[in-house]
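Only one protein chain is missing; all other protein chains are in place.
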Amino acid sequence: MAASEAKRVLLVIRHSPYGSSLARASIDLALAAAAFDQDVSLLFLGDGVLQLCPDQQADAVGSRNLGRLLASLPLYDITQVYVDADAVTRYRLDLAAAPVTAQALDRQAISQLMGSHDHLVGF
Amino acid sequence: MILHTLNASPSSAAFADCLRLISPGDALLLLGDGVYAALPGTPARLALDDSAVQLYVLHDDAAAAGILGRIDSAHLIDIQGFVELTERFSRQMAWY
Amino acid sequence: MLPPDAFDRDGFLRRLDDWTPDVARQIASAEGLALTEGHWEIIELLRNYYREFDSSPAMRPLVKYCALKLGSDKGRSIYLMSLFPGSPAKLGSKIAGLPKPDNCL
Partner (left out) sequence: MIYSLLVMSSPASGHCAMTAARFAQALVARGHSIKRVFFLDAGCCNGSATAVFPQDEDQRLEPWVTLAEQNGVELVLCIASALKHGMLDDSEARRYDRPAATVHPAFIVSGLGQLVEAVACADRLVTFGG
């Protein structure tokens, strides 16, 4: 992977943490990309913002805790984390309590974000 | 400019999110259950017409759904047309 | 000493609850390592990482986490390599009784 060929990749994450296996797959891909020194950004869109709920207790359903996994993103140097402001409002989420720091974007800013990356991966 | 592909029915959250983020000049290819969003006169189709998106429908999926006769042939493309869209648009966003 | 069938073919514990410091010594010895104070410090750190993030770390986050918790002297890959040769994140996780990384980085 030549550095000159570096592609900016945006993962668009639209699924809730425990409703399907897609949420976990998208975060695993983010961690893998970071481990290979790729420039990766995350956008939590629509129901995807539900991954930012604080106090997830996944052991109650025998799952890995996705909220706690998200808290490790800064250790992977993943700092470009964005969240859909409309969905945050719709679900009355408190971003200050979220497991990872995320920047809230309105509709127009999200369109610009999608246009500023080379590849989009929709989950 | 983005090529959006939608493989989910017009009642889905995927459709709502896609519609919200589509920009004028983007293209939208409907496939699978997404083809129902092309049905003329439906709220989904009216919203798509308002969004000024270039609308395409995968021919075989519309045929399977039984709605081929209700869709203007100008919007219908085959798999090669799908490939051509990805040549024209450097990014694709899959909604499903 | 745990019996051989307590471990999978790659030497990872089948049941994470089986882990004790003695089991760590047993796994390390199978890998040709005698555990020193320096090893134990990283093993404890790995177990804390797992408790905090519910995952086994890749190399980069492990190095950063070490720097954060133990200072910049130890938060370096060369230091971790000297303790756990080859693949420190994987070998350290195995000895610390963490789940086998399933993402195969």
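Lettered A, B and C in written order, each chain numbered from 1.
The rule is simple: a residue touches a chain if its C-beta (ideal position, glycine included) is under 8 Å from a C-beta of that chain, and two chains touch if they have at least 3 such contacts.
Treat the numbers as computed from the prediction; the structure is a model and nothing was measured.
Visitor: For the chain that does not appear here, which of the shown chains does it touch in the whole complex?
Guide: The chain that is not shown touches these displayed chains: A, B, C.
Visitor: If I consider the whole complex, including the chain that's not displayed, which of A:17, A:67 or A:122 touches that chain?
Guide: The single option touching the absent chain is A:122.
Visitor: Which of these, A:9, A:49, A:66 or A:98, touches the one chain of the complex that we don't see?
Guide: A:9
Visitor: Among the options B:2, B:18, B:31 or B:76, which residue touches the chain absent from this view?
Guide: Final answer for the missing-chain contact: B:31.
Visitor: In the full complex, which bits of chain B touch the chain not displayed? Write them out.
Guide: Where chain B meets the chain not shown: residues 5, 7-8, 14, 31-33, 58, 61, 64, 79-80, 82-83, 86-87, 90, 92, 94, 96.
Visitor: May I ask you to list the residues on chain A that touch the chain which is not drawn?
Guide: 1, 5-7, 9, 21-22, 25, 28-29, 32-33, 35-36, 38, 119-123
Visitor: Could you pull out which residues of chain C are in touch with the chain that's been left out?
Guide: With respect to the unshown chain, the touching residues of chain C are 8-10, 102-105.
Simple rule for what comes next: only the chains that are shown with their structure count from here on.
Visitor: Can you figure out the chain closest to the middle, judged by Cα centres?
Guide: A
Visitor: Between chain A and chain C, what is the gap in Å from one C-alpha centre to the other?
Guide: So the centre of chain A lies 27 Å away from the centre of chain C.
Visitor: Per the centroid of Cα atoms for each chain, what is the distance between chain B and chain C, given in Å?
Guide: 49
Visitor: Enumerate the contact residues on chain B facing chain A in the complex.
Guide: Residues 1-2, 13-14, 16-17, 20-21, 23, 90-96 of chain B touch chain A in their complex.
Visitor: Give every residue of chain A touching chain B within the complex, in rising order.
Guide: Checking each residue of chain A against chain B gives 12, 14, 45-47, 86, 107, 110-111, 114-115, 117-120, 122.
Visitor: Looking at the complex, which residues from chain C come into contact with chain A?
Guide: 52-55, 57-61, 64-65, 103, 105
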